[in-house]
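With one protein chain removed, the remaining protein chains of the complex are shown where they sit.
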Amino acid sequence: MLSDPTTLTLAKLSELLKKRQISSEDLVNTFLEKIESQNPNINAYITVDKAGAIKAAKDADARLDAKQGEALTGIPIGVKDLFCTKGLLTTCASKILHNFIPPYESTVTSRLKAAGAVVLGKTNMDEFAMGSSNETSHFGVVKNPWDHSRIPGGSSGGSAAAVSASLCSATIGTDTGGSIRQPAALTGITGFKPTYGRVSRFGMIAFASSLDQAGPMTKTAQDSALMLQTMAGHDAKDATSINAPVPDYMASLNDGLKGRKIGIPAEYFASGLSQDVATVIEEAKKQFTDLGAELVPVSLPTTKHAIPTYYILAPAEASSNLARYDGVRFGYRCEDPQDIKDLYFRTRAEGFGSEVKRRIMLGTYVLSSGYYDAYYLKAQKVRRLIADDFKAAFAKVDLLLAPTTPDTAFKLGAKTDDPVQMYLSDIFTINVNLAGLPAISIPCGFDKTNLPIGLQLIGRPLDESGILSAAHAYQQATDWHTRSPIL
Amino acid sequence: MSINADTVKHVANLARLNISDDEVESHTNQLSQILGLMDQLNSLPTDNVEPMTHAVDMLMPAREDVVVNGDSREILLNCAPDSEDGHFRVPKIIE
Partner (left out) sequence: MPIDPNYETVIGLEVHSQLRTKSKIFCGCPNKYGSDANTQICHVCAGFPGVLPVMNREMVNMAIKTGLAINGQIRKLSVFSRKNYFYPDSPTGYQISQYDLPIVEHGELFIDLPDEPKKRIGVTRIHMEVDAGKSIHEGIVGASWVDLNRVGTPLLEIVSEPDMRCSEDAGAYLKKLRAIVRFLDVCDGNMEEGSFRCDANVSVRRYGAEKFGTRAELKNLNSIRNVMRAIDFEVDRQIDLIESGEEVVQETRLWDANKNISRSMRSKEDAHDYRYFPEPDLPPLTIEQSQIDALNATLPELPDAMAQRFQDEMGLSEYDAGVLTACREMSTYFEEANQVVSEAGKKNAKATANWVTGELLGRLNKEGLEIDSSPVSAQNLGKLVALIQTGEISGKIAKKVFTHMFDDGGDPQTIVAEKGLKQVTDSSSITAEVEKVLEAHPDQVEQYRGGKTQILGFLVGKVMQATRGKANPAMVNTVLKEKLG
């Protein structure tokens, strides 16, 4: 028996499972025990599905015994609690869905399950994925495994913390304005947001439909490649899903960095970047050059307008997406509603948390009569300019390299009373969502207080392979991704 | 751009959210701050820019006109806070 299999990469576990040197059931039990002891400190999971996981592990073992396993068969994963899982509580970390058991399955989880992945449970998140710190969850804050007094980032904070603390092998998260990459950076893991439309949104509870995208959160780029291979692909149930073949990500993983042009966008290195992050990213840039990449200065001049643009568009879509939570067909209903109006007003006021309500208000306002052109239409136009910036840059370079966040994880509660400060911390991630591009965050060092720092590689539309191979090359040459917090 | 309490109440009504007087005040302050952030967009000329509604340029796919779903009334009503005789039940709707 291995000493602690939970800290191994997904790729390694997959190998051990296939060789039958470990059984999925033993592995799952080990993870479940660890969750039991560690989750109370971190609060990464909202729901742990012990019985379901053990049953799935047994099925996976049978499949592996019959030599019919795939890369993910028997691998224990966590699922952000906004993917609908049939028969398993799906809350979106909201009181309004505190009792919602979907009678259907999201396309992503159904593909992962079909590949034999074992769902250990549903991971914590900011309520309806609205937040950058995982402090808006109805089920409590998630703590950063590196420092329990700090935030893990958000909105996929539970997913990030679970991977970071080795409470599962990999998780799936969603990224609307940085919700995979930012918590990945702040917890020292690899988080990958694919091109908008690469992964189906069906069964993924919507925050902002034109920005939401699911992706893997793992220990390494290689693990992300293995996860994405199964998650990606066209889905007839999602009209915005891209109908293009999914390349073999593993086949190109070792393509290396030689001869590749990597753009360094000036705007991401301007004011606001902390000294520690700046220093670490400089080191990383040098590493990329050493590996054969050519660094090219580029400009994305509209970057500074991304925050207002995003905080108009995302809340606008959210205000409409969240209209269905009305206490009629599912979820929370207020006590003893007097009439239909009372049902709506109280159910929604009691069921949604304050950040969600703030964004519903904001989104309703910017769409309302008299303000649409000034805010919503204007933001859609600026969105075009932001996307055009990237297009121009990618005419010159293959990838862009930038910090994922301006700073490392802040203290719990530090920004909860100041939404504007909270929103401003998304500055390096939201541009990518507005443009629909793929981007990965990988660990690249630590600040003086031993908090992880992430760097971001942004690629052309559908160039997930190029991003993964670049990140893999960097991880082959560095060991930042192998560091784990001491629990 | 700052907004006043009446606008906040109007928006809360459109969004079907009960808000207390305290909340009206905090929403007024916070939304005004956030909208202040938005105003910087006015400095950017966008006259001939085509609005971007989707992240990726794509065309509407369509499905064939075939019935694939059976009756899932009981399954869906099971999720409902209140149901009666095959219906979702809500407080009396007064037109």
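List of remarks:
Just so it is clear, A and B label the chains in written order, and each chain counts residues from 1 on its own.
Operating definition for what follows: a contact is a pair of C-beta atoms (placed from the backbone, for glycine too) under 8 Å apart; a residue touches a chain by one contact, two chains touch by 3 or more.
In this text, all values refer to a predicted model and were calculated from it rather than measured experimentally.
Summary of contacts with the chain left out: across A:Leu88, A:Ile189 or A:Ala206, the touching residue is A:Ala206. Touch with the chain that is not drawn comes from one residue among A:Leu16, A:Ala323, A:Ala374 or A:Leu487, which is A:Ala323. Considering the whole complex, the residue from B:Val24, B:Leu37 or B:Leu76 that touches the absent chain is B:Leu76. Residues of chain A in contact with the chain left out of this view: 82-84, 90, 92, 97, 100, 102-104, 106, 201-206, 208-210, 236-240, 316-317, 319-320, 322-326, 328-330, 340, 344, 364, 367-369, 372, 376. Of the residues in chain B, those that touch the hidden partner chain are 10, 13-14, 16, 53-54, 58-69, 71-73, 76-77, 79, 84-93, 95.
One rule holds in what follows: only the chains that are shown with their structure count from here on.
Taking each chain's centre as the mean of its C-alpha atoms, chain A lies 23 Å from chain B. Within the complex formed with chain A, the chain B residues making contact are 3, 7-8, 10-12, 14-19, 27, 30-31, 33-35, 37-42, 44, 46, 49-56, 58, 60-61, 63, 72, 75-76, 78-82, 88, 90-94. Residues 100-101, 103, 195-197, 210-211, 236, 239-240, 242-243, 302, 304-305, 307-309, 311-312, 319, 323, 326-333, 337-340, 342-346, 348-349, 352, 357-358, 360-362, 364-366, 368, 375, 377-385, 387, 419-420, 423, 433-436, 461 of chain A are the ones touching chain B in the complex.
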